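Shown next, in structure tokens, is the structure this report addresses.
A single protein chain has been omitted; all remaining protein chains appear in their positions.
Right after this comes chain A.
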Amino acid sequence: MVGIKDATAIVGIGQTPFAKHLPEDERTLACRAVLAALDDAGIAPGEVDALASYTMEDTDEVELAKAVGLGDLTFFSKVGYGGGGSCATVAHLAAAIAAGQATVGVAWRSRKRGSGPRPWTNTQVQLPTPAQWTRPFGLLRPVDEIAMLARRHMHEYGTTRDHLFNVALACRNRANQNPAAVMYERPLTREMYMNARWISEPLCLYDNCLETDGALACVVVSRERARDCRRPPVYVHSAAQGLPAQHHGMVNYWNDDPLTGPAWTAARHLWKHADLTPQDVDVAQIYDAFTPLVPLSLEGYGFCGRGEGGAFTEGGALEIGGRLPLNTGGGGLSEAYVHGFNLITEGVKQLRGTSTAQVPGAATCLVTAGEGVPTSALLLRN
């Protein structure tokens, strides 16, 4: 069987500034990020024949292609489930290119979540199945839904607020090294964390990601084509999506084991098709809309045993020099929250050796999409 292992590479990345408010609209930001990524790759817009993004992306293919002057498109795909789709955009392009359906693919996300509305306030689109079972009771926001699983994880396994602080701190420390990060000049202390206002107990303000305006993009081509590009290729070694049997999204309360989420499903496929194991991963970019997603993902992707995700964060494990340096651009918690696309581009920077918090000699990087929703993941290598 011909798979996608190392068949394609990310050869270009681009991003706009990140801020609470950017003056330009989402479409303009999308165009800027895509053109920046193509310029980084040294590929002309007219050569692009494939696109992939999120179903929540408001700039559609027609608008983007006609604005930046893309060529004739023969593959375009959108992935659902919000931040669960981030890595799948690249995975779809990799599969399409490996299968011969396209030659130059661009994945992107542009979002004004910083200055735009909070999606959960729109009750008209939020109330169908399964919201009738949760929202009338005041379980209104994604943070409430995830806090319910976090509390159960604390109860079953002894995960603590200090463990969640370790996640928030690692991301903030990396953001403090990254001039592009929204939280570049804003250090975090344990005292600030423990005294912060609650959002949904047991989660406080610093357990929540930022609300950011910004856009990012990356360019995917075949490994043969990658040799001719401007930058060293970062190979898509393995890729997976994950929707477990009897999964219910962020309100995953209705199956035998709610604390085993989509990460476990994605991980099984990811490692099965890889030459690497979790022990071979030099640096990880793990989706962090909320801090508890990190311990859950550490368990799901096999960096520790079931229930050990909290304890794994102890002793500086997630810092540079630790067992698994995490979210080295600052992640969604402290660089920018753009549905996890900045985790993909940061993974590429690490494997090019150009991160602002470079892990010395990094050769492999795991990038994950949102845990708690149908998800996706990429294993990248240089």
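Here is the rule we go by: a residue touches a chain if its C-beta (ideal position, glycine included) is under 8 Å from a C-beta of that chain, and two chains touch if they have at least 3 such contacts; residues count from 1.
Criterion: contacts and distances are computed from a predicted model.
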With one chain of the assembly withheld, which option in "Metal-dependent hydrolase", "OB-fold domain-containing protein", "Sulfate transport system permease protein CysW" or "ATP synthase gamma chain" matches that chain's UniProt protein name? "OB-fold domain-containing protein"
Residue among A:I13, A:I43, A:V79 or A:M148 touching the omitted chain: A:M148
Considering the complete complex, of A:A65, A:A181, A:V251 or A:L380, the missing chain is touched by A:V251
So one chain is hidden, and I want to know which residue out of A:R32, A:H92, A:R109 or A:R135 touches that hidden chain in the complete assembly. A:R135
List the chain A residues touching the unshown chain? 118, 121, 123, 127-141, 144, 147-149, 151-152, 155, 197-202, 246, 248, 251, 253-256
